[in-house]
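One protein chain omitted, others in place.
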Amino acid sequence: MNYLTRQELAAWLDKLAQEQTLIAPLDIAGNILYRPVTDTHEVVWDFVRSFMSVKEVFFPRTERLMLIEKTGMQVKLTETLPDEKSIIFGVRPCDARGLLTLDGLFIENEPVDPYYALRRENTTLIGLTCQSLGPSCFCTNVGGAPDDPTGMDIMLTVSNGGYVAEIITEKGEKISKRFPVFDGLSEIRPHPSPARKHGLKIPPKEVWPAKFNDDFWAEMAERCLSCRICAYVCPSCRCFDVRDETLPGGTGRSQSERIRCWDSCNGIPYRRVAGGHNPRFMKNQRLRNRFYCKFYYFPIHYGPVSCTGCGRCIDACPVNVDITEVLGYIGRR
Amino acid sequence: MTDKMNTNPMLPYLGRLVEVKDIATEIKLFRIEMLNGGAEAFHDYKPGQFAFVSAFGVGEAPFGIANIPKNGGNVVDFAVNRLGSVTTDLHELGVGDMVGVRGPMGNGFPMDNFKGKNLIVIGGGIGGAPLRPVIQTVMNNRADYKDFQILWAARNPSLLVFTDEYDEWRLTPDTELHLTVDQADSTWNYGVGLITQLLERVAPSPRNTITITCGPPIMIHFVNRVLVDKLGFSPEQNYVTLEARMHCGIGKCGRCNLGTKLICVDGPVFSMAEVGALLESFL
Partner (left out) sequence: MPYEPKIIAYLCTWCSYTGADTAGIARLKSPANIRDIRVPCSGRVAPELIMRTFEQGADGVLVLGCHIGECHYNTGNHRAAKRLLILRALMAYAGLEPERVRLDWVSASEGERYSRIATEFTEGVRVLGPIHWRIADRKARFVWEQEPISHRYSAFSDEQPKHAVYFTTVHEQQTQAIRAAATELLVNKQVDCVIGFEVGPRGRTRPAFIHQPEGVERLVWNQDCTHNLSAYLSKKLGWGTDGGKKKQPDRLPKAAIMVKPCDSRSINVLLAENLFLREQVYIIGMACDGIRQGAGFNADKSGAIQTRCAACNVRTPVVYDSLIGDPETTYRAIPREHIYPGIERLETMTPPERMEFWLSQFDRCIRCYACRQACPMCDCPICLYERDDSLWVGMGNDVDEKRAFHLGRAYHLAGRCVGCNECERACPMDIPLSLIHRKMAQEMETIFGFRAGMAAIPPPFVTILGGEENLP
């Protein structure tokens, strides 16, 4: 096995950071967030879960799709595809699962979204096994696990004061060979992963339709604020809005960009059309749609359930709308 | 531009406006000549499909394609009702201006399945636009279809679309054109009343008949009720084209779902049997 001390790991990451963009967990005003760093001296090594998932590296909050330049009657379009190579250190298994879910939508379903696909191709994931589960974590109930290496390129497990490293994919192999750190000669084995949680079962697709018109949705939605926090912190939510916006520097609209940015079906204007009609103007319709999309519609279209059990939405909701309560209700006979 | 155009589904083709004409109050017909590879992409689009038209600098919006392919997909028609920011900007444009076109998207009407059947086309207001290619298809292949009835409605006469084509429609063999408005004015010589009332008056037989309806959701709902409850049609015979707010058109942004169906990819054409089976209402 490969074994590294923290110093060795930090030194290796520092060297990689000089060649590619290194993204690592930082403490920003008390929030753990993945941000680009030039070296590892501010990186947070011990944390349970970041506040925002790594989704924002691959599917940024705002992204330019193309540049639009108008001169007279002529229009020139320049697509702006991402080309940066990066490495993300400290990815949790739930986040990697979220990326696999988004892969099902953006890459495996035609047509391929080139912006997301290029970023996935150009990014290497270094995962970190969870040593403990947070009170709101339920990854094991959606088929994940705190030590699940699926989706990672290299998987690190905290062990004996350092890290045991498993090289999983070719991409992982490539960066591991950049600098002589991994010799595969250690006898140290990774610690067994922490106890799994039991209890909550994800109801299968088939039971969801019967509950569509239940009063439960109106009851739960009464306290929902229709903010969008839950969708934004979620590793697998992916709704977006597209619009053209003028850039400074030109006259009138001679220079603009087409951007896409995050949106959520919870927001009131989500389905409102020009003219004012909004087929989902009731809060319970919107809240219900979000859960059905995750556990019923998304699996039908793309395969996986669109939830990784990370629990971020539970912790972030200001009024305690709780996905596990929803799943408990649906699962009840 | 480059052949990357074909691999990036969010990048539109460029199109030049070759004709812009008023066809009703606040409704204009845009004829767009496709450039830089777009003609090939639109070579054989089907009636019922839609495309995103970009008003560069403002945004893009989905519009039903309003004609059958002409000149190998070179010229594509859209009827645009001025209502929001994109459509207002489009209405400011004139001949020679460039727009973007992304498409064709969606599933289109299964015209082959309709061959040998009677067809009834029911259009309400701007909803008539995606039905025009259906009418053109029948006109161009008259022998493939049996009796043809067109029911065309609007709130008032100034909102009826394609008025200059009615004579041509009427001249097509075995074709009836019925017009109605909710509120007539002094120039109006035809029927007055809701589309549902017209439908009941015409009372088509459901035997070997397909209906195609397009209009505001509430109209689709009531027309279907009349067809099923009063005239004996089964929901499988009634086709509709639905709409929703869309931003990608390719099944990624998640916005246009109606229950399990995505209107951009699984639709916009559905039979009312499919719509009825959905958990969510389209209203």
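The chains carry the letters A and B, assigned in the order they are written, with residues numbered from 1 in each.
Convention: a residue touches a chain if its C-beta (ideal position, glycine included) is under 8 Å from a C-beta of that chain, and two chains touch if they have at least 3 such contacts.
What you see is a predicted model, and the numbers here were worked out from it, not measured in a lab.
Can you pull out the displayed chains that the omitted chain is in contact with?
A, B
For the chain that's not shown, point to the residue among A:G72, A:G161 or A:P248 touching it.
Missing-chain contact among the listed residues: A:P248.
Using the definition of touch stated at the top, determine which of A:T5, A:T38 or A:T62 touches the missing chain.
Considering the complete complex, A:T62 is the one touching the chain left out.
So which bits of subunit A touch the chain we can't see?
Those residues of subunit A that touch the unshown chain are 27-32, 46-52, 60-62, 131-132, 134-136, 219, 222-223, 225-229, 232-233, 241, 243, 245, 248, 259, 261-262, 267-269, 274, 276, 278, 281-283, 314-316, 318-320, 322, 325.
Could I get the residues of subunit B that touch the absent chain, sorted low to high?
58, 84-85
Assume only the chains that are shown with their structure count from here on.
Show me the residue ranges of subunit B that touch subunit A in the complex, using the header's touch definition.
Going through subunit B, the ones touching subunit A are 1, 4, 7-12, 14, 54-61, 83-87, 96-98, 100, 217, 243-245, 247-248, 250-255, 257, 259-260, 262, 279-283.
Under the stated contact criterion, what part of subunit A meets subunit B in this complex?
Residue positions touching the partner: 65-66, 68, 70, 73-75, 77, 79, 81, 105-106, 109, 111-115, 209, 212, 238-244, 246, 253, 256, 258, 260, 263, 265, 270-275, 277, 279, 285, 289, 292-293, 296-297, 300-301.
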